[in-house]
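Okay, handing you the structure first.
Note that this complex is displayed minus one protein chain, with the remaining chains in position.
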Amino acid sequence: MIAGGLLAAPLCCGAPTDPSQIPSIFKPQSTPANSIFHLSLLVLAITGIIFTVVFSLLVYAVAKFRKRGNDDGREPAQVYGSNQVELAWTVIPILIVLVLFLATARVIRSIQDAPKPAGAIEVIAIGHQFWWEFRYPALGVVTANELHVPVSNPSNPTPTFLTLLSVDTDHSFWVPRLAGKTDLIPNRVNHTWIDPQETGLYLGQCAQYCGTQHAKMLLRVYVDSPEEFSRWVQEQRNPAVNDDAVAEGRRIFETTACVNCHAISGTIADGHFGPDLTHLMSRDTIASGAAPNNHENLRAWIQNPDSIKPGSLMPAMQLSAHDLDALTGYLVTLR
Amino acid sequence: MSSATFTRTTAEPEWVLPSRGRVGMFSLIAAESAIFTIFVVAYIFYIGKSVSGPTPTDVLELPIFSTICLLSSSLTIHLAVRALRQAKVGAFGLWWFVTMTLGAIFLVSTGREWHHLIYDKGLTVSTNLFGTTYYSLVGLHAFHVTVGLLAIALAMIFTLLGKVKPEHSERAEVFSLYWHFVDVVWVIVFTVVYVIGR
Partner (left out) sequence: MSSETIALSTVGRDARPIGERLHDWVVTVDHKRLGILYIVYALVFLVIGGIEAIIMRIQLVVPHNHFVSPQVFNRMFTMHGTTMIFFVAMPMLFGFATYLIPLMIGARDMAFPRLNAFSFWMTAFGGVLLYFSFIGGNGLYGAGNAPDVGWFAYAPLTARAFSPGHSTDFWTLALLTSGVGSIGTAVNFITTILSMRCPGMTLRKMPLLVWLNLIVGGMVILAVSPLTAAQIMLSIDRYLGGHFFDTQAGGSAVLWMHFFWIFGHPEVYILIVPAFAFASEIIPVFSRKPIFGYPVMVAATIAIGFISFSVWAHHMFTVGMSSNGTTFFTITTMIIAVPTGIKIFNWIGTMWGGKIQFKAPMLFCIGFLFQFLIAGLTGIMLGASPFDWQLGNSYFVIAHFHYVIVGGILFTIFGAFYYWFPKMSGRMYNETLAKWHFWLFLIGFHLTFDFMHIPGILGMPRRIYTYEPGRGWEIWNLIVTVGVFFQTAGVLAFVANLLWSLWKGEPAGNDPWDAWTLEWSTSSPPPDYNFAATPVVHSRRPLWDLKHPEDPDWKYE
C-alpha cells in the first residue's frame, strides 16, 4: 500500500509541486542518504516477503476454515500444538534477523565511523530556539539558517562535516535527501556529514520538538559548484556594507536593543542570541525559512515577529513607523 | 449463582500457594528497588562531573556509627519476629523497641550529618551535581527509613496496649522484609556514595 502510494505521489493532484523540492528519503543525493536507501531496499524486500507469506496464510485460514452454512455442529479436531512447526517458525525468523542485523551493522559503521578526508569542509551547526547558526571556523564565516556547501566529486571528495551543538533545548538536523537526522543536544557534541553529488537546493527542518516554533525551524542547504562556493565564502567574509544613504537606519539599529541579540561585523553590534545579520540579504528567507526575504516581510517581521512566527523569541520592537522604515531600509542594504 | 459443579476426586494433593503478604511485599520491594536503581545510576553517572563546588572527598566522612546501628536493627527485628513466633510477646516488645531506637539513631545521625554539610560545608541540593545527587539518593533512603520507623512506632504502640498477639507474627515478618530491604539499600548507598564516589 505504501509502495503504491509512493508511486502515485508524483501523479497526484493538488498544487503543482516541484519534484526536486520533495525531501524524500528515497531520492538520496549524498552518500549517507544513499547507504541508508540501499539498506532500506533490503529491509523492504525482506519485510515484503514476510508480509506476503503471513498475509496469505491469514487470508487462507479465514477463507478455508470458516464455519459453513451446512455445519454439522461438531467441534473440529482439538489440536494443541506441534513442536516441529514451532521449531520451524522460530529458527527461520532468527536466521532472517541475523541477515538483517549484519547488513545493518555494516551501514552503521560506514556512516558513523567514516573518516574525515583532507578536503572536508568543517561547519559548526548550533541549534537555537528556533533558528540555526552556522560557523565555518577554517573559512572565517558566520551565517544563519541557510547552509552553503560545495558539491562533492567522488573522485576528489569535498564532503562537509558538521559538528552539532545546542545552546538551549534539543534540536535535530534533518535534510532527508542528504543524510539521516542527528540531534543537537546541549552540553553534548554530535557529528554528522554529507557529500552531496549534485548542485541544487535541499530542504529540511528541525526534527526534535524544541518548543513553540519547532515547526518553522526550517533548513535550506544550498549545494554550490566549487566556483559558486568560493564566491559565496568570499562575500560572507567581507565586512558589512556601509552605505551612507541609510546611516539613519544604521544609527537606529546601533542604539536600540537590536545590538543585544544580533551581530553585524564592522559595527558595534555583537549580540549572539539571534542570527548574524552581516549578510542578511544574501539569504533567500528570513526567520529560518518562515518567510521569503524581501522588504515587506522584513518590515512586518521587525514590527511584530508573532505575525509571521507566533511564539518566536524575538520581541516586537515597538518602533515608530518612521524608524521602522529607516531601519528596514538599512537592513536591505546588507548584502 | 454458580451453576457449575466440579467434582473433587479423592486423594487430591494438598493445595498450597505462597502467602499473599509475602508475595505482595516482595513485589513492592522489587518496585522500590527499581526506583533506587535509577537514583544510584544517576549518582554514579555524575561522579566527577560537577563543574564547581565541593567534592565528596572534601566534605564526606564515613558514617560508621549510624551504619552499625541500622544494620544491627536488622538483627534485632529478626529476633523480635522470632520471639513473637515463639509466643514470647514480652521479648518481642523488647527487641522491637531496640529496633525502633536503632532506626531513630540512624535518622538523627543523618540529620546531623546534613546540618553539618549545609551550614559548615556549604553543600545543598542546588550547589552542584554532587549536591543534587547526594541529597536525593541519601534522602530517598532516609525517607524509606522514616516510613518504616513510623510503622514500627505504630506497632510499638499496639504492643504497649497489649493488642499484639502471636498470631500476628506473620504480619510482623512481612514487615520485617521491608526493613531488611531498607538495610540492604543502605549497604549499596554507603558503598556507592562513601566508598566508590569519594
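As written, the chain order gives the labels A and B, with residue 1 at the start of each chain.
Here, a contact is a pair of C-beta atoms (placed from the backbone, for glycine too) under 8 Å apart; a residue touches a chain by one contact, two chains touch by 3 or more.
The structure displayed is predicted, hence computed values, not measured ones.
Contact with the chain that does not appear here is found for just one residue of B:S19, B:Q86 or B:T191, B:S19.
Residue-level contact of chain A with the missing chain is found at 1-2, 5-6, 9, 12-15, 17-19, 21-26, 33, 35-36, 39-40, 43-44, 47, 50-51, 54-55, 57-58, 61-62, 65-68, 71, 75-82, 85-86, 89-90, 93-94, 97, 100-101, 104-105, 107-109, 111-113, 129, 164, 168-170, 172, 174, 176, 179-183, 185-191, 203-216, 218, 289, 310-311.
Where chain B meets the chain that is not shown, the touching residues are 1-8, 12, 15, 17-20, 23-24, 27-28, 30-32, 34-35, 37-39, 42, 45-46, 49-51, 124-126, 128-129, 132-133, 136, 140.
The criterion applied here is as follows: only the chains that are shown with their structure count from here on.
Chain A and chain B have Cα centroids lying 51 Å from one another.
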